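One chain of protein is taken out of this complex; the other chains stay put.
Right after this comes chain A.
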Amino acid sequence: MAKVTLKNIDKIYPNGFQAVYDANIEIQDKEFMVFVGPSGCAKSTTLRMVAGLEEISGGELYIGDKLVNDVAPKDRDIAMVFQNYALYPHMNVYDNMAFGLKLRKFDSSEIDRRVKEAARVLGIETLLDRKPKELSGGQRQRVAMGRAIVREPKVFLMDEPLSNLDAKLRVQMRAELSKLHERLQTTTIYVTHDQVEAMTLADRIVVMKDGVIQQIDDPITLYNQPTNMFVAGFIGSPAMNFLDAKIEARGDKLVLTGTGFDLTIPAKMSQAMKELETYVGKEVVFGIRPEDIMDPAFVETNENVDTVEATVEVIEPMGSSIHLHLSVGERTIVAIVDPQSEAKVGDVMKIAFDLKKMHIFDAETEEAII
């Protein structure tokens, strides 16, 4: 096992296109690190540079303490798992896991030990004699994992390994991957475009956009303290609501004002007041997550809460909650409210914002202010 360090890594293609800009990531030994971002953000390219599938244009890549920029991929001690794996239909499960070791001329007793150990960890010991066509989708995925496990690598690199599975199986395999990582404790880099997968699997997450790292943090910090509007909007579903606003000083109070709303920042939030004072008169973006917008009928305290008027456009009953699509001024926002809420389409209602949970971004740089 080993840590993986990316220092000032760049990827520039021969045609001059720069895919990755100055990536600095330190993945700790045994850590489960997820690279997430929309398609084209270069998360897979970054992973492939670690694998040695792509050449590194600039910077240094270490696996453990060893600089591996010029080390051949096969000598990097890594194993890759892709979504599009191949199980050979004429080989049984045992051979499908063993053939790589056989071709690398491993001793047959060592191959046997590794295959049986991997099968035990994956719970497929009873399937070793079966052919792929006799397996379910989940079992097949486990065999593909087994093929990587038998290599006993220092690092697993996984590129969207679950994206071929149907939704139900994906959830199940996600849980299994978590358990597997608990057991094996192998450093893992996992690439996905699915933020739910990222949040549920990761020790830490690297959020990328257009080849630039936006933030590296644990899932909760990423959710509660996004460093910019991109991260705030990308992590969380339904996504964070954004409203254009301005900070105004009214007497000793600071007010966040925009089309259709005026929110007084509670005096108690002194730290926020301090940060926002320098933005008085300036354009900002007000961000609030759907679950931090409430139907006032179900709000127990007025502390740190302010209300605005909104029109109900769409109601989505989810069972445990209701998603309300509301128009505030010219913008539409989404709120997750109590399932008992009696809101109806067309209602003009007061909605409550939990300002303790609000986010304010610099409108120009899109960086978080609070």
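Everything below uses one rule, namely that a contact is a pair of C-beta atoms (placed from the backbone, for glycine too) under 8 Å apart; a residue touches a chain by one contact, two chains touch by 3 or more; residues count from 1.
Definition applied: contacts and distances are computed from a predicted model.
Enquirer: UniProt names the one chain left off this complex as which of "Transcriptional regulator, LacI family", "N-methylglutamate dehydrogenase subunit D", "Tryptophan synthase beta chain" or "Nitrous oxide reductase family maturation protein NosD"?
Expert: "Transcriptional regulator, LacI family"
Enquirer: From the list A:8, A:84 or A:224, which touches the chain that is not on show?
Expert: The single option touching the absent chain is A:84.
Enquirer: Sort through A:43, A:114 or A:147 and give me the one touching the missing partner chain.
Expert: Residue touching the chain left out of view: A:147.
Enquirer: Which residue numbers on chain A touch the omitted chain?
Expert: Counting over the whole complex, chain A touches the hidden chain at residues 48, 51-54, 73-74, 80-82, 84-86, 88-90, 99-100, 102-105, 147-148.
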